[in-house]
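A short worksheet on the structure shown next.
Each chain you see keeps its place in the complex, though not every chain is here.
The first chain written gets the first letter, and so on, giving A and B; residue counts start at 1 in each chain.
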Amino acid sequence: MEKVKVGVCGYGAVGQRLADGAARQGDMELVGIVDVAPTLAVRALHESGMAYDLYLVDMSRKPEFDALGIPIAGSFDDLLEQVDVALDATPAGIGAKNKVMYEKHSVKAIFQAGEKNDIVDVFFHGYANYEKGIGQSFLKLTSCNTTGLIRAVDALDREVGVEKVVITIIRRVADPGDTHRGLVDVLMVDPVPNHQAEDLMLIMPHVHATGLLVHTPVTHGHIISLVATPKKSISKIAFLDICRAHPRIRVFRIADGFNSNTSLWKYARDRGNKRGDMYEIGVWEECVGMSGKDILFAINIPQEPVTTPESLDGVRAAMEMQTDRLEAVGQTNKYLGLVPGR
Amino acid sequence: MEKVKVGVCGYGAVGQRLADGAARQGDMELVGIVDVAPTLAVRALHESGMAYDLYLVDMSRKPEFDALGIPIAGSFDDLLEQVDVALDATPAGIGAKNKVMYEKHSVKAIFQAGEKNDIVDVFFHGYANYEKGIGQSFLKLTSCNTTGLIRAVDALDREVGVEKVVITIIRRVADPGDTHRGLVDVLMVDPVPNHQAEDLMLIMPHVHATGLLVHTPVTHGHIISLVATPKKSISKIAFLDICRAHPRIRVFRIADGFNSNTSLWKYARDRGNKRGDMYEIGVWEECVGMSGKDILFAINIPQEPVTTPESLDGVRAAMEMQTDRLEAVGQTNKYLGLVPGR
């Protein structure tokens, strides 16, 4: 089978990870990436050996790259001529503009959560509604929090059914290194319900969701506290078994030293994972509790890499590489090295 | 009626506030405070005019105070000779030692939450179980989080009954100015259930409670997210009415600018409240939501002053100043200027 040809548009925090993820998929070919300026991410790519071909949105800026010795493979049009599908990781709102380009070149596209829902055919999550994305031209991913949240709720829902869920998002306010946003010594609240609860209901309309979001001054991962009302009773142990069986959920123990969002990130860092990235959401064994029939648990969302697997699932759906949900996510998982039971 | 004579033992973050609170009670007389060293709090007391008489635990350290010109009114024994009741705000574990002194002088005592439950007659909360404290010799207050939490749950419980509650505590990790503890760029989790849920069940055994606690790197107030299952259905509006009617709960609106824990603290600071203290817990109008019959809401816990009113209620109970719960808390509220409906 011929490989699906992929381009990554926007090489920032998300785009870098989508490029790395796509490059690891044995049945995809990463043709190249496109960006607008010699950003630090582009310089880092160059200094580490230019693993991916770089295309340029505005060729009039090519002299800036020439001066730095950074090779340019061609224009945005040149890239789109060669690809089947674009992973669009441009800043919110730019994707809508790029859509015109994608249509011109008959290229499908997977947008990130910053884009508006009305520019796409389907609001997509690899595990929860893969079927809806099959053969569609324009898909939009859920946000980092919603992606991880749905992974967990969908896993529980497929086993015992979920009637409703109340979430409390303890949100990291900036990515590591950000200087354009931040908070100091503040817990900031957003109105109830948060958009993640509403987005969950768009993807999983049979589950009622609401929730609170509190911004906190940290950078290495969100933590979500969930109170789920299952349709059938489920024990803590059974719940943890569901989590362990999921290739994109990983169970950790505080007793082992995994006592924080940062401990998970540091562990991935010490494993040698590029950028200290972990694709899996984390669940703490000791942070599961029962309230009557309701189950309380906490998940860790590594905000930078978490949407990568589902974005690649989106490529599979749009390009009809697999028409079976589990087969599709299974291929993504295989190439990313995601295995259950760790 | 003769005023009840009160001593405050330990003049740290809590003790300073108990002293100020007791001094404002028209039917109590603050005889003095006792501490061990010329701490910054003691120096601040001195520089601002020595509003309270200072007694000394270890008279051999008196020369240190003499050198600074700080007058000493007498020894710990001298203080206990004069008082009916001690508000003990010493570090965790010291209260247990002080109890011997209190017994020797036939002085009743109100301990803070750091002490073990087995050294006291009753684990006390002014609103939730005032009656249990009446005439007792040794009372222990709930912690800052639990005090605020019970205020809210008790208020709801008395109106519509509460079957169970699941809480997520977003905990400030240090007080302003602390250099002996802290976290940087970390969300740290504790095992479920947290002690606050367990403590709530000790005070309100008819309510099931569990919860998660996440430590966050901030100093100006905890935020607790609660999912309460009421026995009778209740609307958002009715819930907010209950909160507004409570003299120790205050409702704020994000739309007005109260968007964070810090905004409440800053508001109290700008009002001219001493130390920027606010005795009330805060509830955000926009942070109430329904999940089926369950109600979701968030409260702000000003960790430094929040236990002061209930501590003073404890004096009233122990000394039998009032035997009616509402009459007792009403007196405390009156003297602290706490009025409903703000």
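By our rule, a residue touches a chain if its C-beta (ideal position, glycine included) is under 8 Å from a C-beta of that chain, and two chains touch if they have at least 3 such contacts.
Note that the structure is a prediction, hence the values are computed from the model and not measured.
Visitor: Fill in the total copies of the single sequence across the complete complex, 2 being in place.
Guide: 4
Following the convention adopted for this analysis, only the chains that are shown with their structure count from here on.
Visitor: Roughly how far apart in rotation are chain A and chain B when fitted on CA atoms, stated in degrees to the nearest 5?
Guide: 180
Visitor: Counting in whole Å, what is the centre-to-centre distance of chain A and chain B, each centre being its mean C-alpha position?
Guide: 43
Visitor: Enumerate the contact residues on chain B facing chain A in the complex.
Guide: Spelled out, the residues of chain B in touch with chain A are 163-166, 168, 170, 172, 185-193, 208-212, 214, 216-221, 223, 225, 227, 229, 254, 259-262, 284, 286-292, 294, 296, 298.
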